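In this view, the complex is presented without one of its protein chains, the others remaining in place.
When the chains are written out, they are named A, B and C in that same order, and each has its own residue count from 1.
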Amino acid sequence: MLSQLEGSRAVAGAVVCCRPQVVCAYPITPQTHIVEAIGASVKSRQLKHCRFINVESEFAAMSVAIGASATGARAYTATASQGLLFMIEAVYNAAGLGLPVVMTLANRAIGAPINIWNDHSDAMAVRDSGWVMLFAEDNQTATDLHVQAFRLAEELSLPVMVCMDGYVLTHATERVDVPTQEQVDAFLPPYKPRQVLDPADPVSIGAMVGPEAFTEVRYLAHAKQLQALERIGEVAGEFAEGFGRHSGGLVSTYHVEDAEVVIVALGSVLGTIKDATDELRANGARVGVVGITSFRPFPLDALREAIGDARKVVVVERAFSAGFGGVLSTDVGLAISDAKARLSTVVAGLGGRAVTEAGLIGVFEDALGDRLEALRFLDLDKDVVDRELARMAGTRRSGPSAENVLRDLGTVASGAL
Amino acid sequence: MTVRAQGEHRVAAGEVDGSTTTAGPRGRPELFQVRFHGRGGQGVVTAAELLSVAAFLQGRFAQAFPSFGSERAGAPVVAFCRISGTEIRTHAPVDAPDAVVVQDATLLHQVDLFNGLGPEGYLLVNTTHSLDDMGLGGLADRLHRERIVTVPATDLALEYLGRPVPNVVLLGGLAALCGVVSLDSVVAAVHERFAGAVADGNAAAATEAYRLVTAEAKTANKEAVAHA
Amino acid sequence: MSKAETDGAITTTQPVKFYQVGSFAVGNRLVDPSLRTVQADAARTNAITSGHRACQGCGEALGARYVLDAAMRATGGKLVAVNATGCLEVFTTPYPETSWQLPWLHSLFGNAASVATGVAAALEVQGRNDVRVIAQAGDGGTVDIGFGCLSGMFERNDDVLFVCYDNEAYMNTGVQRSGATPPAARTATTEAVGREPGNPFDQGKNLPRLAMAHGIRYVATATVADLHDLEAKVERAMDFRGARYLHLLVPCPLGWSSAPADTIRIARLAKESGLFPVFEAVDGEVTAASGIRRLVPVEEYLRLQGRFRHLFDSSGAVARTDIVARLQKLADANVERFGLLQPEVT
Partner (left out) sequence: MEKPFAITLDVGSSLANKTGSWRVERPVYIDRLPPCNDACPAGENVQGWLYYAEAGEYEQAWRQLVQDNPFPAVMGRVCYHPCETVCNRAQLDEAVGINAVERFLGDQAIEHGWSFEAAPPSSGGRVLVVGAGPAGLSTAYHLRRLGHAVVIYEAGATPGGMMRFGIPKYRLPRDVLDAEVERICALGVELHLNRKVTDLPVTMRDDGFDAVFLAVGAQLAKRAYLPAGDSAHILDAVSLLHSMEGASPPRLGRRVVVYGGGDTAMDAARTARRLGATDAVVVYRRTRERMPAHDVEVEEATDEGVFMKWLSTITEVDEGQILLEQMVLDDKGFPQPTGRFEKLDADCVVLALGEESDLSLLTGMDDVEIADGVVQVGPDLMTGHPGLFAGGDVVPAERTATNAIGNGKRAARTIDGWLRGETPREPARHELASFEHLNTWYYADAPKTERPRLELVRRTSTFDEVVGGLDETNALFEARRCLSCGNCFECDNCFGVCPDNAVVKLGPGKRYEFDYDYCKGCGICMVECPCGAIVMEPERA
């Protein structure tokens, strides 16, 4: 049903329609609005046959989900940032045990310095956990991806994480076509577990596996991800049939056909990039955009195809690996390793820093004019950095950089826009 | 909140109703951006959301979002609303608003309220004082005089609601000031979000604000003409 | 003079008991099967079956079978077990073999209580309230790394019986000190050197009392030395709904460097010396304590264990009278607190 509502509530509505049986909640900004809304549905009996459990930590949240899923219940939770890191041991465990838990990750930066605003550092920290990781470009996609997530997870017996930008999407009120119960029931069959704790047919789940079989177990995890690579596109197709709109898939493209320069990115920044693209194309520049929806499994082939013959590929990412550079860029680089395209990484929007259309147009123009370095930090205040570097070089006890920088900028923490 | 939209899914560009709209930045048609200033607890975010709902009810695309922060009650806060005839893809903050709504005049000397507000911009201030009393006389040189309006929104809220919550009241004023949404859709949005006395009170207050602003705009126009 | 002597009657009647059985042996051919322990039953579940890789004389392997077999009987076999990482998990489920004979799930070291919460919640929403849930962990997985999740499970009063198999250190990783390691005990991280050898005094976490503080329905302690008592407590625990806690002392021949054959004897001495009080608490109040039958000084308990060897000389005589006295004080305090020398409180 077409609605104007907050992203969190749209997602909550979709999740409720998926009839989860156990929902675990632990508060962390900016994920809270989602579980709050689901909790209300459980209390109001709009969502029946569901236990909503207020746990004492994210570690417990994922653990409860693991127990519930292994007992044949459809389990859901949501988290962000530090919360994801606190549950990371259980995140790996859920994937290792092949339990189809679905989790929303409201992407947020990781401290220190503590920062409640959006970037993708949290998602990148669990890149190798074995979860399927889908990124939403807007709230419509975020909503639809959750419905597809349960379907994928349960078909493949793999946990699926739907990543949506914290605040930028979770707190944005936009037009969303929220799935109806009927549509979802037709699309998502009841959960039939691959393995279940049942006195009638007892098994031991979670054995200790030694060198003699561990490699095989890990390979099978990879094989499952490759199956997911197949299914994600198909499921998106089946979703389009049932819901009358396209959402999800491996990648999305915008004006790539004849593009010289292609920007590759994850999440909500794609919308702004597309606006920039329109601006440039209006002036005849051949630029295009590739959005990656499925970050894990990583769609090497689809990406290579989408990029085509572009001579310059720019990865705009909201995370980076200190001491190295882009994270997503590494994967993109592998996809185009045998093409002649040159690759640049633009680190942008860290910790909630706005990524503006103007800034992106600048990136495109520099790329077109071959002025873009291999690694650029968009809108970096070089003077501030240099002054702090000097301070550190000058005095041993230069103090905490974060506070120094704020003092330098004359800003009171988080007060200003 | 969930409300039924007029018209079909995803209204295409150009399919918008006839209400007045001004050109957005970089000449993209029908984009209208509003920035709300207020204090935590004054329903600033709600105001932005209700405006987006009102627009949505008119079959337009809208996007509302707060200035993401961890402000507590009393602290200055900002919220935004984008309205467009075409799908809104950007998620960048609003840097150049077409209108600024000030829910609390005491912010005037604390925050740069007019940052990015262009010469064609609109300004709606909740106050019982005149612009000169507030030392804003000079603004007349920066903006069209008739696009600067003050409303005693808090008083109206107290009168119609019994509570000093000016946010919805100002939406009525905004509808009158720049016509980006109709009063009817504001009232409809209010009824979607609230119920009973609160809904009725807000609707009545908004309507009254709409009346006042319409009147004030007329006189301002006359002055403008006289000066010429 | 007895009555018989004064009136010449030729009968003195006494209640017939089974003195070979007492209330102590596992079973006896003479008593009604209903009065025998579950372990006396040739048809017991053997929740952990043969072929597991526990050390010779492992108290934990024994304790886990005792608890789960009793629970299996109490629930008519409708039981699911969740296991924390640790010896119990490692020696029972090395691929490709498992010793478990009931539905069993291992997730992580610190989350057994939460996983069990999830299992219980799933069963509830599926309308399978007949199936009950046990979470089990060693002392590390209970009092240390698992405590956060456990406290949450308690506080929410989730329908789980959590069993701690307490062998008083991290045995799986090579005998390191835990929050349940007793004072003066030698571990790999509290070596028996210096003026105060072994684990320091005035540290450690008393989980049964913490559990009681959560106000959960049922808390009990037990040892592998008194099977009747242990099984009665498991059965009782299964009568309650909501969060329940059972703290079971399981000697570890490896970590305590004691003779494998002495596992049960040592558990018995732990209780008879007063160092390990065996009691029961309902709704946060102690309702029963197993009295001491043959009180022994703590050194009789300590002497059998290499981890306390530094308190004795080569002849086995107490060398560190000061430390043994402090330990005796702890035992005396328990005797006092729980009235262990009075007739059974019930």
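We take it that a contact is a pair of C-beta atoms (placed from the backbone, for glycine too) under 8 Å apart; a residue touches a chain by one contact, two chains touch by 3 or more.
Quantities reported herein were computed from a predicted structural model and do not represent experimental measurements.
J.: If you put the missing chain back into the full complex, which of the shown chains would it touch?
T.: A, C
J.: Looking at A:32, A:195, A:227 or A:330, which makes contact with the chain not pictured?
T.: A:195
J.: Considering the whole complex, which of C:56, C:203 or C:342 touches the chain not shown?
T.: C:56
J.: Determine which one of C:259, C:295 or C:330 touches the chain that has been left out.
T.: Of these options, the touching residue for the absent chain is C:259.
J.: Out of C:65, C:78, C:177 or C:307, point to the residue that touches the absent chain in the complete complex.
T.: C:65
J.: Touching the left-out chain: which of C:75, C:98, C:199 or C:305?
T.: That would be C:98, which touches the missing chain.
J.: Give me the subunit A residues in contact with the hidden chain, please.
T.: 96-98, 157, 194-196, 201-207, 209, 213, 216-217, 220
J.: What does the interface between subunit C and the hidden chain look like in terms of residue numbers?
T.: 2, 4-30, 36-37, 39-40, 42, 46, 48-54, 56-59, 61-62, 65, 92-93, 95-102, 227, 253, 259-265, 268, 294
Note that only the chains that are shown with their structure count from here on.
J.: Grab the C-alpha centre of each chain and report whichever is closest to the global C-alpha centre.
T.: Minimum centroid-to-centroid distance belongs to A.
J.: Consider the two chain pairs A-B and A-C; indicate the one with the greater count of contacting C-beta pairs.
T.: Most C-beta pairs in contact, of the two: A-C.
J.: Hey, which chain ends up farthest from subunit B, C-alpha centres compared?
T.: In terms of C-alpha centroids, the chain at the greatest distance from subunit B is C.
J.: Rounded to a whole Å, what is the gap between the Cα centroids of subunit B and subunit C?
T.: Centre separation, subunit B to subunit C: 69 Å.
J.: Using mean CA coordinates as chain centres, what's the gap between subunit A and subunit C in Å?
T.: A distance of 46 Å separates the two centres.
J.: CA centre of subunit A versus CA centre of subunit B: separation in Å?
T.: Centres of subunit A and subunit B (C-alpha means) sit 33 Å apart.
J.: Given the complex with subunit C, which residues does subunit A contribute to the contact?
T.: 21-22, 24, 49-51, 53-57, 59-60, 63-73, 75, 89-90, 93, 97, 197-199, 202-210, 212-213
J.: Using the touch definition up top, name the residues of subunit C that touch subunit A in the complex.
T.: For subunit C paired with subunit A, touching residues are 77-80, 82-83, 89-90, 92-96, 98, 100-108, 110-111, 114-126, 131, 148-149, 151-152, 155-156.
J.: Given the complex with subunit B, which residues does subunit A contribute to the contact?
T.: Listed in rising order, the residues are 1-6, 9, 13, 29-30, 116-118, 138, 165-169, 171-175, 177-178, 244-245, 268-272, 274-275, 279, 352, 354-357, 414-415, 417.
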